[in-house]
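Worksheet for the structure shown next.
Of the protein chains in this complex, all but one are displayed in their positions.
Right, subunit A next:
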Amino acid sequence: MPHLVLDPHLVLDKVSIHYDGQAAPAVERVSIDVAKGDFVVLVGRSGCGKTSLLNVAAGLVAPARGTASINGKPITAPGSDRAVVFQNDALFPWLTARENVAFALRLRGVAPAERARRADELLALVKLADAGDKCIWELSGGMRQRVGLARALAAEPEFLLLDEPLGALDALTRERMQTTLLDLWTASDVGVLMVTHGIEEALVLATRIVVLAPGPGRVVQTFEPGFSRRYASGEAIRTIKADPAFAAARGELTDAIFEGEAA
């Protein structure tokens, strides 16, 4: 029975991932459901397959068993309905920042003037209004990630897939980027699936945290922290982080991540 899809959903259903030449599966029977407006964060120790799962959602890796689907349609290849932002920005250095942002529009044959206008809007959205003409190598790491984010948004995706986008940034820049991410997410109705190593980052950003454990990768726990909703309704990020509830949640999440690991 084809069921009616009211809201767009990005669904991984009992997905197992098995890489060629490896005895054990990397991920076994993991199910994740991202609805529009969700901010789902995958955390877990190294080797738990969080990036592999993101790549399945992106259509870059095919699951051995189980299905990945978007709005009920199976995912077989990458598509601009699920734009990816990578850890190393993966920007194109032969293009300016503006041209990078406009890349998806250029692929679709949007007229140059129109795509420059859209790109400038998006650059302003990620607070890089003046950087349009800059070359990529003139930008700092944080600025590059902003350009990468704007480039992904230009594709007007229903879902954003973020593969440790802030992993390579210094602590201060990372904190600033977290609020940028939250602002973008609040302003749009995009659904986000993000992989991160940062425990605090996961708590600040996520509407739902999925904790994975390695050997083979599987879901061990799910949290719904709710701090990002508080940010969305106007509370300052510093106040949220100073809340004792935040510290308690951090302890709980840390325990969940390191549970079962020989100390």
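For the reader, a short list of remarks on this structure follows.
We adopt the following convention: a contact is a pair of C-beta atoms (placed from the backbone, for glycine too) under 8 Å apart; a residue touches a chain by one contact, two chains touch by 3 or more; residues count from 1.
Assume contacts and distances are computed from a predicted model.
This complex has a chain not shown, and the name its UniProt record holds, of "Dehydratase", "Dihydroorotase", "Binding-protein-dependent transport systems inner membrane component" or "Anti-sigma factor antagonist", is "Binding-protein-dependent transport systems inner membrane component". Remark: the omitted chain is touched by one listed residue; of A:Val84, A:Leu123, A:Val204 or A:Val219 this is A:Val84.
When you scan A:His9, A:Arg151 or A:Arg230 for touch with the missing chain, the hit is A:Arg151.
The residue touching the chain not shown here, chosen from A:Ala26, A:Val43, A:Ile136 or A:Ala249, is A:Ile136. Listed by residue number, the positions of subunit A touching the unshown chain are 58-60, 77-80, 82-84, 86, 88, 90, 92-94, 103-104, 106-108, 135-137, 148, 151-152, 154-155, 161.
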